[in-house]
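Attaching a single structure in structure tokens format; questions to follow.
A single protein chain has been omitted; all remaining protein chains appear in their positions.
Order of writing sets the labels: A and B. Residues in every chain begin at 1.
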Amino acid sequence: MKPFTFLTRAGLASAIAVTASLAMAAPRTDLTLGQQLEPPHLDPTSAAAGAIDAVVYSNIFEGLTRFASDGAVIPGLARSWEISSDGLTYTFHLAKGVKFHDGSSMDAEDVKFSLDRARAEDSANAQKALFAGIASVDVVDPMTVKVTLKAPQGNFLFNMAWGDAVIVAPESIENIKTMPVGTGAFKFANWVQGDHIDIVKNPDYWGTPAKLDKVTFKFISDPTAAFAAVMAEDVQAFGAFPAPENLPQFDADPRFKVLVGSTEGETILAINNKMPPFDNVKVREAVAHAINRQEIIDGAQFGYGTPIGTHFAPHNPDYVDLTALSNYDPEKSKALLKEAGVKTPIKVKMTLPPPSYARRGGEIIAAQLRQVGIEPQIENVEWAQWLEGTFRGKDFALTIVSHTEPMDIGIYARPDYYFQYDNPAFQELMTSLDFETDPAKRSALLKTAQDIIAKDYVNAYLFELPYLTVANAKIEGMWVNAPTQAADMTAVYWTE
Amino acid sequence: MVRYTLKRLVSLVISLAVASVVIFLAIEVLPGDPAAYMLGVNAQEDTLAALRDQLGLNGTAWARYSTWIGGMLQGDFGTSYTYRTPVAEMIGDRMQVSLPLALMALTLSTVIAFPAGILAASRRGSFADVLIMGITQLGVAIPNFWFAMLMVLVFAINLRWFGAGGFAGWEAGLLPGLKSLTLPAIALALPQASILARIMRSSLLDTLTEDFIRTARAKGLSRAQALRRHALRNALIPVLTIIGLQFSFLLAGAIIIENVFFLPGLGRLIFQAISSRDLIVVESVVMLLVFAVVMVNFAVEIAYALVDPRLRASR
Partner (left out) sequence: MSDPRTHINPKGVDLRLWRQVFSSRSLALGLVLTLIFTGAALLSLIWTPYDIETLNIANKIKTPSAAHWLGTDHFGRDILSMIMVGARTSIAVAVVAVGIGMTFGVPLGLFAAARKGSVLDELIMRANDLIFAFPALLIAIMITATFGASAVNAIIAIGVFNIPVFARLTRSGALTLWQREFVLAARVAGKNAARISFEHILPNVTNLLIVQGTIQFSLGILAEAGLSYVGLGAQPPIPSWGRMLADSQTMISFAPHMALFPGLAILLTVLGLNLMGDGLRDLFDPKLRRARS
């Protein structure tokens, strides 16, 4: 990273120049954005860390398609495409004049390289399943690439919009982790590990150029430090602000504005469906009725969050409100437990990963469940332990987690998935959804799917995680929602 | 003396070898697969296996231990699993924060403790003595992370004199860098200064009862004069030992304070590495810290032996 020190100096000089010229009312062109998590490295195609996408998605790297801020899939590097009538072949027409940040041009060969690399035998792509349906990738001409699927796939364009499917170049792949070279409106400039990453405007961008000259991502994992950094204006915006309890203070301060948007994160109390007594649907229903969602949203989230009754995002047009199926009714809960023959009090293991929705929510849920005779034994764990013990080892009865992947109701069709829900009818439904391309029928299938899991009380559905952003009042163009984990800075600007 | 030094040296090497085994074994039993952590919930078995292979996690324990130690001996600390950069480089980066922070805290604590301890000792029983001893009692008892939280509340959030945390980076200039280390250094220095002041005072008082001071007093020196001219030098030995120990403690022990102020130092590096199961980083950094402490202890022992030949025989 040494060669880039001069860039930092240059950036600093421009920052000083900008500050000096503020008096003349020229809008600022630099911005420091706070984020909670620092990426481990900067290759979005070889790690699951959302923190990587939160820096590079759309800023540095682009894919064939991309997500718009409302979650719609729109053209990215592929400006248009044709789908064959059997749904098996996608022919993408690439944008012209696209150059990687190292000056080499982006063409069909790079697309083939990227997709083949992601689905290769030794691929380290964390979402390899996205590419599993691809049979072959062929270069038609430098501007055209043809992707052939093994079977029709209703959501292929959606899959290609993920950060894990961005286009990379073979020339720069070796050092991608510390020196990412993409096609985006910003170029990577400098990384002070443990503190911040700088990206600067790409003057040769093929599309609408970025409005800011420089963006600094400053990593502040501690919520208190995050609050103080915003208050002290060390950072001018903070994406996915970790402490909802502080938002009223920002709201009351004219210097700031608070943006409350949606994420794809269904926050659930996951139940181990194979572990007695939770293998009994009556017991799971009892858990659902013992939970007071509003109290959890108020206590853990300080009011931010939309109650959900099934595993589906409420802002999705296909969402069905099923919260009434699991209304708060402790008496009914006790009756159900009695009916199921559960001898209360019963001690069960509840693991809680680090985010505050889980830790605080867990304490509240534990207190609520104690009222009906279920006594969760709380075990706070780190993500690494959660992944090994809870997720892979399935050594838990209850756990709280937010499923942030978009459109992930399909996980209920995987009997080996950590909550171990095994319902052949549901699995069949999901298979037919895969092959269904008619929008109306797809919608109907999705609604049925939501209904099935809600009535099976697979998990207790709590709330949709909100996307909370605090920004200087003079900043415009930030994403309000988070259809994917990204901080797209390409359209952000200062009003003064 | 040579024999004594050699004996110490042998036991130093054995200590380090034992320490390396202990560290390695501790890491071995640490639950959590680094590859699984890196690839997240949707990773497939074959992807995981490929990554484990890339990281060199598939060898036998013995093979991995000897690779690690062999590398360490040649100054190669390995490559971080998650960051994919050499661990030595990461340590170097973090040292840019931890070393100045430890030095600042130590300087601060010495600058406060020396005059306070001397004043308290020379005016034993006076109001100043009682006040200083009272404050140092508080300083020893206060949880430093709580003190740090209160300082952030007052100086960063309310008064906005300092940033609430984070490190400006030395490339931003000396002053911004020092400014971001000021509050953390104060939080670290307070308990250290209190301990040091108390030791300074009592070791001065101890020396004051010794014969040569009585002689000096008999020659007509005032208590304060005797203290300054004679006792101080002798009282310094235990004080310097404590300073040495505090320094190595400060390097690693700042972990909680680094968390409160969000500083990219060594302590936080280990904390993050443990939670992300970046085991090679944990191993190497802990080993380095143990090495530092053992070396400081060794230096202190040798220095003592040089000063006081009786120690060589008695230990």
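The definition used in the following text is that a contact is a pair of C-beta atoms (placed from the backbone, for glycine too) under 8 Å apart; a residue touches a chain by one contact, two chains touch by 3 or more.
All values reported here derive from a predicted model rather than from experimental measurement.
Visitor: Who touches the missing chain here, B:L57, B:I255 or B:A303?
Guide: Checking each option in B:L57, B:I255 or B:A303, the one touching the absent chain turns out to be B:I255.
Visitor: Given the contact definition stated above, which residue among A:A68, A:I378, A:I411 or A:A444 touches the chain not shown here?
Guide: Reading the full complex, the residue touching the unseen chain is A:I378.
Visitor: Can you say which of A:A129, A:I173 or A:A243 touches the chain missing from this structure?
Guide: Looking across A:A129, A:I173 or A:A243, the contact with the absent chain belongs to A:A243.
Visitor: Mind pulling the chain B residues that touch the left-out chain?
Guide: Here the touching residues of chain B are 11, 14-15, 18-19, 22, 26, 29-31, 124-125, 137-138, 140-143, 145-146, 149-150, 152-153, 157, 202, 205-206, 208-209, 249, 252-253, 255-256, 259, 267, 270-271, 274-275, 282, 286, 289-290, 293-294, 297.
Visitor: For chain A, which residues touch the unseen chain?
Guide: 222-224, 227, 231, 243, 245-246, 248-249, 295, 298-299, 360, 362-364, 366-367, 370, 378-382, 385
Here is the rule we go by: only the chains that are shown with their structure count from here on.
Visitor: Give, as an integer number of Å, the spacing between the C-alpha centres of chain B and chain A.
Guide: Once rounded, the distance between the two centres reads 39 Å.
Visitor: State the interface residues of chain B toward chain A in the complex, per the touch definition above.
Guide: Those residues of chain B that touch chain A are 31-34, 36-44, 46-47, 50-51, 54, 82-85, 90, 93-94, 97, 149, 152, 156-157, 160, 163-167, 169, 171-172, 259-262, 264, 268-269, 274-277.
Visitor: Give the list of chain A residues in touch with chain B in this complex.
Guide: 5, 8-9, 12, 40-41, 47-49, 121-129, 177-178, 192-195, 218, 220-222, 224-225, 227-229, 231-232, 234, 382-385, 387-389, 391-392, 405
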